[in-house]
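Note that this complex is displayed minus one protein chain, with the remaining chains in position.
Read from first to last, the chains carry the letters A, B, C and D; within each, the first residue is number 1.
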Amino acid sequence: MKATAEVATRAAIARRDSVARRKGVRTAAFRWLVLVVLILVWETVTRVLGSAFFPPPSMIVVRMYTMWFSGPPSTLFLTDPAIEHILPSLGRMAAGFAGGALAGVVLGLAVGLSARAYDYLDGVLQFLRAIPPPALITVFLVVFGFGLKAQLAFIMFSIVWPVLLNTADGARSVEPLHLQTCQVFRLTRAERLRRVILPSTLPKMFAGLRLAVSLSLIVMVFSELLPGTTDGIGFQLTFAKSQSDLTAMWAGIVLLGVLGYLLNELFLVVERRVLGWHHAAQQLTE
Amino acid sequence: MLEITNLSHVYGGGSPNAHHAIEGLNLSVAAGELLCIVGPSGCGKSTLLRSIAGLITPTGGQIKVEGDLVRQTPDNLAVVFQDYSRSLFPWMSVADNVALPLRRKNMDKKARREAAHEALESVGLAGAERKYPFQLSGGMQQRVAIARALAYRPSLMLMDEPFGSVDAQTREDLEDLVLKVRGHHRMTIVLITHDIDESVYVGDRVVVLSKAPAHVVGDLKVDLPGPRDQITTREHPDFVHLRAEVGRLVRGHAAAA
Amino acid sequence: MLEITNLSHVYGGGSPNAHHAIEGLNLSVAAGELLCIVGPSGCGKSTLLRSIAGLITPTGGQIKVEGDLVRQTPDNLAVVFQDYSRSLFPWMSVADNVALPLRRKNMDKKARREAAHEALESVGLAGAERKYPFQLSGGMQQRVAIARALAYRPSLMLMDEPFGSVDAQTREDLEDLVLKVRGHHRMTIVLITHDIDESVYVGDRVVVLSKAPAHVVGDLKVDLPGPRDQITTREHPDFVHLRAEVGRLVRGHAAAA
Amino acid sequence: MAGQADRGQDAHVTHDLRVSAQTLARARPVGTATRWSRRAAGAVAFVALIELLSRTGLVDPESLPPATEIAARGVTLVSDPAFRAHALTSMLAWAIGLGLAALIAVPLGLLLGSVPIIDAASRSVVEFLRPIPSVALIPLVALLIGTGLQLRVTLVVYAALWPILYNTMYGLRGVDPLAKESLRSYGFGPLSVLLRVSLPSSAPFIMTGFRLAAGVALILTVSTEIVAGQGEGIGVFIYLAGLAVPARMTDILAGVCWVGLFGVVVNALLVAAERRAFRWHHARLGEPG
Partner (left out) sequence: SMGGSTTASAPPSATAGGLEKTKIKIATLPAIDSAALYVAIDQKLFEKEGLEVTPQVVQAAPEAIPMLLNGEIDAMFGNYVSMFAAHDKGALKLRILAEGSRAAPDSLSIMALPDSPIKTAKDLEGKTINVNVLQNFQELALTQVLKANNVDPASIKYVQVTFQNIMPSWKSGQIDAAYLGEPMVTAATASMGARKILDPASGPAAEFPISGYVSTQEWYDKNPKVAAAFQRAIHNAAKLMENNREAVAKVLPTFTQIDAATAATVTFPYFSSNDNPVRLQRVADWMLEAKWLGKPIEVKTLMSPTTSG
């Protein structure tokens, strides 16, 4: 009787597994279906519209190919403009994101954990947070000069806020009993921070980081509007705009969209790894 | 009322550290019965309760409540969770916590408030209505959870170690309260407890579960003269005998049922 | 070891719904003593414990641990919280949860892991090391919290209803475990419980608190022959007598101590 | 940043709960006066830094005038009716944009956060749209809906949407599953559970998202005005000041100062509202409610 139960259970598990897998496949298929349908609609509407401002996606893709991806195999099919513009942009974005996220986490923890730091910094941070960076371009320029430094400062200044605020919120909402447990066992500050506060802040921090990822793409484009810029996706995009080369501008838009999508997927993979415990613990209810 | 056949549940099915919590469990509870479940820690009692409440889908077997297969939470059910403090809503006052489920009952606001008040009073928390859960002691929170279930007047009530955090005196009062309410409103109650005396005192029947994977190893009818009373019942020779019997079953010294 | 004079604590002082949890409480615990505290639900036991641990600052009176006034958490202290499930870190495996405090103890990684393993084994959780808290039953989580405190080998251990969620058999094992560890390592232990039998069985002394605001209404020395044993001790006439006495005190029928 | 408001004043509320995240750095409770003096010190240090940078010539004073000059100009600006009109226009666009963003983002976040299939299906589209910068959108949106207030509001909504949306989605994930089960066990449907448990439980985090969005909306309002450079608005004021030869940096930075101060005030109001509405949250965490 026990054996039969076991067999039945195994079968049940197998069934559940395959159901889950099928569900995953269906979701993925559904996602692609939605995408394909939307692109078809886009193509049709733009063709009917016939406006130079809204070129059909097929045209955009062709333009992207000729502009960036028709290079020799030796450069992974990247053309010279792609190497000249896309790679520096990605570098700026990555460096700006890393710096901004780090600053956001550090400041967020400081402000969220220390009443003293909060008192000293909150006013100034809130002030800075509301400041539109385009108004400060001149100041950025005289402080950092043309080029990379100003661009990175610009990106960091913009993306630090979501990370900072969400981290501070997370740091402040740590389960009180966890902190009491730390206190009781006299964990050092560093241990508390690393073993308890950081892990329980992570879920909210990731919400901020995810916002920051695509924000860093956006402000990367803005940073490439800074005086003296000579390369970058944003540079190409705004140049195309000023030349009324709308297909090229759309190529930039689509490239940004694709990059945003890819970065987000990458981000989710990282998040799933880092926050595995969180998601699992949330699965109490099936 | 409740019919469980060949129930089994595996956590983390498929993975190498899958855990068989329940296996081949059969159980039936008549309407109006108060069934106590005892069993070793971690054997699968809470899992069983959650399955009955439709909160998890067992990996095998089936559960019927009033003849209907449980797929979702059955109607007219209330649960007192083992982890009572997390089951209260921190953003609501105690009274609101108790009154919330009553929204399902077509009661107007005033009636809800009164019912909540009454239930809180019956668990000895008159006057705590306007406090928030975090302002209460552990035992008081547990009693709020009980009051919430009682105020709902379910036809099937599932209680997972409902009296674990209260003092002896209050515990006895709550036991009697459950007995009283059950009598008045013809509830069917499944109550998990670790206190063997308690299981015999409040139960019409005591079911003993084995170590994981859980299955029934003992099923004792408690035939004590009613109405039960904390002093006389506990002195009754049948009580003493039953309690010893349950104790033996829990310790695994008895023959399988 | 522990000296409490004229302690009082008011929650929400100043506001109209201030709550006097403790008032004029005096208590002293000798080194190596195992003191049990019993008292009605919500009377202020957990508040007292938190004050000793330096987690809250009492509004009146003072607490000294080994002669030093408690301002922050005293050294070498461990607490098993009543709300055990919330005190475990969900992002750490069970073994890591137990091993974490040992970082304060100048132990290398291997020693920590071994100590954690040993503690978990002693509470009957060998094999659960790599699980996460949410994968454990209520009683198992409670035992992890106990293992964490035990592995730490504090000189003062505070336990708030530490055995509330485990079955009778495990509970007895844990009681004996605490007694054993205490004997080995000369810990001072303050243990809150609602189980009067338990308080007499494990305690060197049982202190009974009044309803809120809490103060001491009974302080009984438990002079039972050692070593204690679940069967013989509980059958000892002194045990039966003491337990009745504590019961009377809790129910408020006895003269103040 | 919901801060720990004064502990001295509200000590009674949380006296007993003082153990919170603050214990990491807290030495001892401090009074109102200390806290305000710290805040003042922070602000003064910031102002002094700018003054110093400018006066010492470390940064070209023509590009970064001394803080005192900026402040003085800021004060006189208030009595300039043209500036006030600019400010009012900006505030209007900001308020409408932020309000619309919240109205769209919260329900959308609830939907995406609770129905995984919709989240999955829409994700590629959403993630594709999100990184498109407003510079690229301006001509397209302008062509479709025209310039003027509607253009600014659209761009503001588009940017302010995301923080609220994502904080709602992530907030939902953090809800205690047992709280949800509790309500479910009483026979409440998924919608009830969503609205009665998930929403209130994640409300504080959604509110943080809203505060983020308030800042983003402000930046977008002014930036769009600067880029579009027409009509009215503080951004237009800043843009025009930049057109002068030489650029009127004092005017620009005085305008920027007002934007920053407006941000500070909005944040303070939101924090205060938050503390009232989520007293349970802050009190439990050991912060005064």
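Methods note: a residue touches a chain if its C-beta (ideal position, glycine included) is under 8 Å from a C-beta of that chain, and two chains touch if they have at least 3 such contacts.
No experiment lies behind these values; they were computed from the predicted model shown.
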Residue of D:Val227, D:Leu261 or D:Ala277 touching the missing chain in the full complex: D:Val227
Given D:Ala72, D:Ala120, D:Ala247 or D:Leu261, the one touching the chain that is not displayed: D:Ala247
Option touching the unshown chain, where A:Ile39, A:Val61, A:Leu78 or A:Leu141 are the choices: A:Leu141
Subunit A residues touching the omitted chain (full complex): 51-53, 137-138, 141-142, 145-146, 227-230, 239, 241-247
Contacts of subunit D with the absent chain, listed as residue ranges: 60, 62-63, 138-140, 142-144, 146-147, 227-230, 239-247
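The criterion applied here is as follows: only the chains that are shown with their structure count from here on.
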Distance between chain centroids, defined by C-alpha means - subunit C, subunit D (Å): 46
Inter-chain centre distance, subunit B versus subunit C - centres from mean C-alpha coordinates, in Å: 27
Multi-partner residues of subunit C (each touching 2 or more other chains): 11-12, 50, 55, 83, 86
Residues of subunit A whose C-beta touches two or more other chains: 180, 183, 278, 281, 284-285
Complex interface listing, subunit A residues touching subunit C: 175, 177-178, 180-181, 183-188, 191, 195-196, 199-200, 277-278, 280-281, 284
Residues of subunit D defined as touching subunit B within the complex: 176, 178-179, 181-188, 196-197, 200-201, 203, 278, 280-281, 283-284
Complex contacts: residues of subunit C adjacent to subunit B: 11-12, 17, 19, 38-46, 82-83, 85-86, 124, 130-131, 135-140, 143, 160-161, 164-171, 194-196, 247, 250-251
